[in-house]
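Moving on to chain A:
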Amino acid sequence: MSIEEVHPKSQFLRDERLPHIWCPGCGLGIVLQSYINAAEKSGIRLENHVLISGIGCTARLPGYANLDTYHTTHGRGIPFATGMKIANPDLKVTVISGDGDLFNIGGNHFIHAARRNMDLLVVCVNNFNYGMTGGQHGSTTPPSSLSSSTPYGNIEQSFNLPYLAAAIGASYVARWTVMHPRQFTKSLSKAMDIRGFAFVEVLSPCPPNFGKFNGFSDGFAEMEFYRKNSVVDNEAKLEDVSIDPHHGKQIILGEFVNKRRPSFIELEREVNRRAMVVEK
Partner candidate 1 sequence: MTVNIRIYGMGGQGIITLAKLIGEAAVEDGKSAIMTEEYSPYVTGGWSTADLIISDHEIDYPLIENLDYLVTLSQEGLEKNLESIKMSSKLITEKSLVKVPDLYKKQAFEIPGIELAKSLNNPKGTNMVIMGAIGGVTKSFSKESGRAAISKRFPSFSEININCFDRGFEEVTRPG
Partner candidate 2 sequence: MLPPGKYFTDGNFAATEGALYGGCRFFAGYPITPSSEILERMSRRLPEVGGHFIEMEDEIASIAAIIGASNGGLKSMTATSGPGFSLMQENIGLGMITETPTVIIDEMRAGPSTGIPTRVGQGDVMQTRWGSHGDLAPITYSPNSVQESFDLTILAFNSAEIYRQPVIIASDQVIGHLSEILTVGNPEEYEVIQRLTRKKANGNHNTFSYSDDFIPMFVPGTGFRGNVDSLTHDEMGYPSNDASVEREMLEHLLGKIKRNETKIIRFEEYMTDDAKVIVVAYGITSRSAKKAVKNARDEGLKVGLFRPITLWPFPEGRIVELAEKTRKFIVPEINYGQYSHPVREFSRRETEEIHFPPGAIPDFKIILREIERSFT
């Protein structure tokens, strides 16, 4: 008798593509599993879930999910998803990409999609650096961090992503770490139900790069650090939720925004209905 090893989520994974390319201690496996669990619980037909990404380690995630998946160019997942969602509004379109992809090269698209209240769920896996290219710093690298391109320490202020998203008008904003998979999954499920722009940030270790440069012995040590140094505060003043571990600052997690305003698709439908009447 032979025993076949099957991943419990096998039906949602492209088994033939495994093992994945991610490093030991990386948080992306947890993110993938959380997404799948959330999609399963979302009440939306699985075939209507579409997963889109830009470029980077996180951007490889859609390729392992057994859904309709699109791996686009660096920074352009959001505008690609915008076109797809408008063309095919029955789809539940999720963009999942890294901090470098979404906020450095793709930052402009993020703020415009949030401003439009575009009907997308954007998940940013924030590992505070460019992992795939060898750990260079970016707009989310905390002040004073070491990286392969800040050998003397990062002198730039980093983005406070929930504050940014909320200021522009996102309908849903949350932040978790990969050490909070239950809360993160619940957040994703909720965000999939949002009409409009939903944003979930999830902090994740990058053991060979950000972790190594900043004194974490391995991925688990980095995850432990995020767990121990974070508090959940749904009512936090978003101005204060920037991430600055080198100066002893606690990491604030939670579900910060959940409000209703008309989404792009809703407003567009209304305008188009009026225009078609004019045509008749």
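Criterion: contacts are C-beta pairs under 8 Å (C-beta built on N, C-alpha and C of every residue); 3 or more make two chains touch, one makes a residue touch a chain; residues count from 1.
Candidates were picked such that all candidates are chains of the complex that A comes from, given by their letters.
These numbers were taken from a predicted model, which means no experiment stands behind them.
Here chain A touches just one chain among 1 or 2 in this complex, the one numbered 2.
Within the complex formed with candidate 2, the residues of chain A that make contact are 14, 17, 47-48, 50, 52, 55, 60, 62-63, 66-73, 75-76, 78-88, 90-91, 108-109, 112, 268, 271-272, 274-276, 278-279.
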